[in-house]
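The complex appears here minus one protein chain, its other protein chains still in place.
Let's turn to chain A:
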């Protein structure tokens, strides 16, 4: 805990890493509503493959924290069925790569049911787990699924960056009566952030569907989600020394996309660069650019909007190759300067 003086007012800040923020959010929601339960591989007795559910089994027991066999299609279906019948499951995929085994249950059983039943059957479920690239886990364990799930009506898709995002969005997701795809990031789990007392209140939620401007700027808009938000802020610090002030927008939610916040920013700065870890084709950045083209912000653009993305290849293993497969801070800086014609 740290005490900080802000404008002659003493504010208590607590250092909480993303993992603990997720853990506390789940703990509080499990306590708040008896219908909430968690299932997935190693979530109970192992304390979670990435320790996100540490301590929960000890506190809540077998009934509410359930270890599953390695059968994603089956247990995702079971989770959706439990949601049909009135419970509020949190279904963990050890990583989102494994969700491909169960994607039919996420899309066809969860996302579409409220619509197909004309409102008779809501599906209050959260699917969560680490998404996107990690470190040295190679091609089959490094894919970003934001674009895949963000494509589908009937789903809400969120992608938190920091601890405040993680805590607030997970609470919002669990309290939401609809299927939410919750994309975490393994490399962010151990990163600490300062949280104020307000954020640590039990009813603190971050609304789904609202982006946050993390840094105000006037020359160019950087739009990003998840870990890349941090890279954008780092790039912005470097660029500030050269007199370029970047506005950094943290999407927080992939679907529904907060087009209003993006457009307002672009109309102010006249320049746009999107930054994501996923592949370029048919991706999140592609969608943002298309929306900006189709809306009022287009007329304010002084240059074409561009995307900074993961390299369009399966993820290699060797460190030097992996480092060059993901967007780096220098790529963001390079793109900003190109767009600003510097």
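Rule of thumb we're sticking to: a residue touches a chain if its C-beta (ideal position, glycine included) is under 8 Å from a C-beta of that chain, and two chains touch if they have at least 3 such contacts; residues count from 1.
By our rule, contacts and distances are computed from a predicted model.
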The complex's invisible chain, by UniProt name, from "WD repeat-containing protein 75", "Pyruvate dehydrogenase E1 component subunit alpha", "Aminotransferase class V domain-containing protein" or "DDB1- and CUL4-associated factor 13": "Pyruvate dehydrogenase E1 component subunit alpha"
Contact residue for the chain not shown (choose from A:16, A:80 or A:188): A:80
Among A:116, A:138, A:321 or A:342, residue touching the chain not depicted: A:116
Missing-partner contacts on chain A, residue numbers: 37, 63, 66, 68-69, 71, 73-87, 89, 104-105, 108-109, 113-124, 153-154, 156, 177-178, 209, 256, 294-295
